[in-house]
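The complex appears here without one of its protein chains, the remainder shown in place.
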Amino acid sequence: MANIPQKIIHEYLRHDKKFPHVWCAGCSNGIVLGSIIRAIADMQLNRDDIVMVSGIGCSSRMPVYVDFNTLHTLHGRAIAYATGVKMFKPNLKVIVITGDGDCTAIGGNHLIHAARRNIDITVILINNNIYGMTGGQASPTTPHEAIATTAPYGNIEPDFDICNLAMGAGASFVARTTAFHAIETQNYVKEAINHNGFSMLEIVSSCPVIYGRLNKKGSPADMLKHMRDNSITLAAKEKLPKEKTEGKIIRGILKRDERTEFTDAYAQLVKKVMGGKHE
Amino acid sequence: MPTKIKKIAKPVEEKPVTPAKSGRKIRLMQGNEAVALGALDAGVNFFAGYPITPSTEIAEILALELPKRGGVFIQMEDEIASISAITGASLAGAKSLTATSGPGFSLMQEGIGFAKITETPCVVVNVQRNGPSTGMPTSPAQGDIMQSRWGSHGDSPAIVLYPDSVKESYELTIRAVNLAEKYRTCVILLLDEVIGHMREAVTLPDIANIRIVSRIKPTIPRHWYKHYDENQKYLSPLASFGEGYRYNVTGLTHDALGFPTNKPNEANDMMERLRKKISYNIRDLVQIESREMEDAKIAIFTAGITARAAKSAVAAARAEGIPVGLLRPLTIWPFPDDAVRKMLRNVETVIVPELNQGQLIHEIRRLTKDKQDGNLIPIQRANGTLITPNEILRIIREVH
Amino acid sequence: MSKAHEIRLSGSGGQGLILAGIILANAAVIEKRRVTQTQSYGPESRGGYSRADVIISDKEIFFPEATRFDILLALTQEACDKFIFDLKDKGILIVDNTQVKNISVMSEHTYEVNFTELVTEKLGSPITTNICSLAFLVKITGIVKEESLKQAIAGSVKPAFLDLNLKAMQLGFELAVNYGK
Partner (left out) sequence: MSKKVEKDRVGTIFREEEAQEKMEVEVTEVKERGDKDSPVLIYYNWCKRCGICVAFCPTGCLGRKPDGSPYVANPEKCIHCETCDRLCPDFAITGAKDK
């Protein structure tokens, strides 16, 4: 748009088509999107080689706004669609944008199996602790005792630790940060995309309009301040006594290991069997 | 934090798939095997599936064959993931296929709707088994005829093919892949359990004699590309991911570029486009077999395995001098309205045998409103056994 | 032979009847005749019931399942009881009397052989009862040539087991030749 100076991020936005975006005032999704495209700009990836896949939900609206190959799919199925894309064209960089409900409730099975296969997909999970698009129902990451429209007396269910889930399922790169830590997000996105294997980046975010109001979390800025003040790095956590780390968001790269990547394994298999004779 | 920048050096390349060489001699072949070989000969280079009786042989054969030809086989975590993966792969340029049976087909419905609204070519093979629910996994039924048309929510047209022999399973699989590519939609191939597992002697045609259709690729510059171009009888070019046409695909109602829209006129355009690309091309889509219909006063209308019993009954009845004929749609959806109406014009009685509690008969009833109710005779059963030639013959004798 | 021959091989799961059906169908294919082979079985690989139908004809075969059998092979009592009423009047009934003790309707052409016992005794295991009884059926009825059957067996079983299966086939032929003697 002529009114906006040509910053590098505007090269990556479909700014003449779909803006302003659908997200509410103060929603962290926009902040995360900014961090992601800054990371991609830093990496100088060819936009033709990036496929951004999403499911359904607030965060899943993200692909529409970016000028990549974008695929906005069904609720919970983003990782399964991404698996198809990646398997057929392994040279594409496949990034899945998903939310807590999309990825861990309806799409939980696809998450654990993609992690188990260690297929080279970068999952960026924006965790706002609620179903925002449908109006504030409890999600698997809604904290215990928090209020949601389907938990009007307080949530009695325990919440998911998504990073632990991904690590347990075999993801080879797992990191967590918050939307407030934009530079850290940018760096982790780069790390996650560069990692050859399944990578899960959980970005703790805020939903000021629905979750924030239901739970009296204050203004959008207050919610970001909460992220700033209530999160500590993994390194800091290890130094501090346990009582000081309780209830804090732990940021950092929680797991990184080298394990055979799935499309590589499949390429090996093809090489092996193609050496043999046809039937 | 230092970050290594890994550039993508490898060029984007389509996976070539070498055609099947096996089986050109006459040989005994299962229906499911014929589907797998048909898929390979049609150029299918991506399969994702989940085990389910009675379709599993298709996955097993493709697991063996696809890697040998440079294609992709992947066993997914469920049927929902399978339809998702084949749709994703198709957008990346693959000719893709999955195979399942009733319970899995039910799970796939949302994904089939997605492939239809996004106009992404793919093929779903449904080897029908007895239902509802888990039903009888190794027993035949024709209970998915309506589901294959109306299974996914919202209005969407369907292309559904229905073979009645092993040879035809091979041919219609190729046709299903071709139609999917041409019409940019999810084409469904319905098989009966008995046909999937039946063995017949089949000679496959030479690969050189098989007509293969592939999607039209855009040749225009990126900025002119519309993912849903309105030209050419609604059959528009399709770019793959990685080819430089950075388009958006969404299951939301979308405009010609593929971006979500709520505008009634754009929504209308999209819905009409989905409908017209089938209805404007109905002559290309419809295939129907007619046997002994020239002078027939009694017609049997049926599809799939039940048509095999009907053919036998027709032959026997003709030997007794009864003027009976058979109509069998190879394409059951879109329903061959005009052809059926025309062929039933001089017929007094129509018998509709089917392995369900009445599905095909609704279409015939719709087309034969002018005939008395007593002239439309159902033979219906959903207990896991086939309708036999004798049962049909008995009815033919009764009405004669 | 111009008419269609409907053959049903029946018994319980695990007896290898479907394989026998495929072999018989393959033998017909070798002779360039028209053939369909269908089966019905439960999920059990042992026990339960199992049947394989083969229709061999020189004309187009419409209905692929056998409804009125020209030949019925029954390896268990249950299968024999279930299917015997659909045997044609002049049909051929072959039963394994190791297991089939009662035949409710005696056909004109009934053959009772203790296949399981004989195969176990002569070949060390009952595993090839299916091939032995199939060979007996082929020899008695002449539905396909012996040589075609041999070729079909060679094309359908693993090389390591070929020798054993051919021995079973030979045993079946001998039983047929010596039947009633």
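For clarity, chains are labelled A, B and C in written order, and residue numbers in each chain start from 1.
The criterion applied here is as follows: contacts are C-beta pairs under 8 Å (C-beta built on N, C-alpha and C of every residue); 3 or more make two chains touch, one makes a residue touch a chain.
Remember, it's a predicted structure, so these values are computed and weren't measured experimentally.
K.L.:
Mind giving the shown chains that are in contact with the missing chain?
P.N.:
Listed by label, the shown chains it touches are A.
K.L.:
Of the residues listed, A:180, A:198 or A:211, which one is in contact with the missing chain?
P.N.:
Once the missing chain is taken into account, the touching residue is A:180.
K.L.:
Considering the entire assembly, which residues of chain A contact the chain that has been omitted?
P.N.:
Its contact residues with the unshown chain are 1, 3-10, 13, 15, 19-21, 23-31, 34-35, 38, 180, 182-183, 208, 219-221, 224-225.
The rule is simple: only the chains that are shown with their structure count from here on.
K.L.:
Please tell me the distance, in whole Å, between the geometric centres of chain A and chain C computed from their C-alpha atoms.
P.N.:
About 61 Å, centre to centre.
K.L.:
Between chain A and chain B, what distance separates the C-alpha centroids? Give it in angstrom.
P.N.:
36
K.L.:
Which residues of chain A touch chain B in the complex?
P.N.:
Residues of chain A touching chain B: 14, 17-18, 42-49, 51, 53, 63-64, 67-74, 77, 80-85, 87-89, 91-93, 109-110, 113, 187, 190-191, 194, 266, 269-270, 273-274, 276, 278-279.
K.L.:
Report the residues of chain C in contact with chain B in the complex, numbered from low to high.
P.N.:
Residue positions touching the partner: 22, 25-26, 28-29, 32-43, 61-65, 67.
K.L.:
So in the complex, the part of chain B that touches chain C is made up of which residues?
P.N.:
Where chain B meets chain C, its residues are 26-28, 53, 137-139, 194, 197-201, 305, 308-309, 311-312, 315, 386, 388-390.
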